[in-house]
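The complex appears here without one of its protein chains, the remainder shown in place.
Take a look at chain A:
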Amino acid sequence: MPAMETTGAGGVATAARSATTRTPGPTPRGAGRRQRTFEQANRRLKWAMLAPAVLFVGLMIVFPLVFTLNLSLTDAFGAVNADSAHIGLRNFGDALGDTRRFWPAARRTLVFTVGAVVLETVLGLALAMLMRKPFRGMRWVRTVLIIPLLATPVAIGILWLLILDPTNGIANHLLEAVGAPRQEFLGSVGQSLPTLMLIDVWQWTPMMTLLLLAGLTTLPEEPEEAALVDGANAWQRFRYVVLPMLGPTLATALVLRAVDALKTFDILYATKGAGGGSDFEVETLNVYAYGLTFDYQEYGLAAAVLVLFTLFIIGVVVLLRRRGGRKNA
């Protein structure tokens, strides 16, 4: 505590200002030097604080990315320490010319993501508007809402396998009770992907709701009250006042959710197994790349698929960010 005496009763406020700005104030002699050492210490300190985390994450990303890029140019196959040769871009040609597995998987990835995220956004927004004003039991409703997104995805898969079981599930029992035809759900090739999309909607709509609720609470009330005075009805106030103000939150939530939806793996793999089912019916790019690597040891081709998949995700993010940015401008 030696600095205490030198600063004396000069006032915490002035000293605090000079500690950050370097303006020569009415501070005693020696303060300038202390200033410099502070800044030097700061420079060293900030890197010391930052380095472990950034190095860890950087090493865990950079090395693998370089490695994957290199691997995608080889014919690596079988044992991990087997010899492999560089074969140029042939893996990329193979992947992009593959209309049996690669392109259908790319299409499913896109269909799953767009379908799920659009539904989650619309329902999430509706729910957020519904829960916007405080109500009795809000705490419990929010507790229920976070359970689907915190629960283990594999457990969620199992729970829906039970509910949607074609012969013994409660879902078909309820459909029958209201006179609707029984469904195959995950038991059929055609219904598997839409069913999993709806499970994803069940699991992640709460996330959208919570994100949008957090955004709604930060909005100022005045514009809405002004619109009310001008005679706008509830829908008009929502459409022309609340929605534009909510734009930035909506855009961020959309990007976060889309990135995660593109990478969905657990629930697809848990309910349909390797290859996304007998007819590859829920095989997305993620599931395809996983199968190529760990079921077929096609490391070279898998790496090429992964490079394409990563580019695909980055493309979606850039597209969403640009569209979101323009809307907000």
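The criterion applied here is as follows: a residue touches a chain if its C-beta (ideal position, glycine included) is under 8 Å from a C-beta of that chain, and two chains touch if they have at least 3 such contacts; residues count from 1.
Just so we're on the same page, contacts and distances are computed from a predicted model.
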{"item": "Omitted chain, identified by the protein name its UniProt record gives, among \"STAS domain-containing protein\", \"Carbohydrate ABC transporter permease\", \"Ger(X)C family spore germination protein\" or \"Ferredoxin--NADP reductase\"", "value": "\"Carbohydrate ABC transporter permease\""}
{"item": "Absent-chain contact - pick from A:Leu89, A:Val122 or A:Leu159", "value": "A:Leu159"}
{"item": "Of A:Leu96, A:Leu119 or A:Ala270, the one touching the omitted chain in the full complex", "value": "A:Ala270"}
{"item": "Sites on chain A contacted by the missing partner chain, in the whole complex", "value": "1-4, 7, 12, 15-16, 19-20, 38, 41-42, 45-47, 49-50, 52-54, 56-58, 60-61, 63-65, 67-68, 71, 80-81, 127, 130-131, 133, 135, 137, 139-155, 158-163, 165, 168-170, 172-174, 202, 206-207, 210-211, 213-215, 218, 221, 224-225, 228, 248-249, 251-253, 256, 259, 262-263, 265-266, 269-270, 273, 286, 289-290, 293-294, 299, 302-303, 306-307, 309-310, 313-314, 317"}
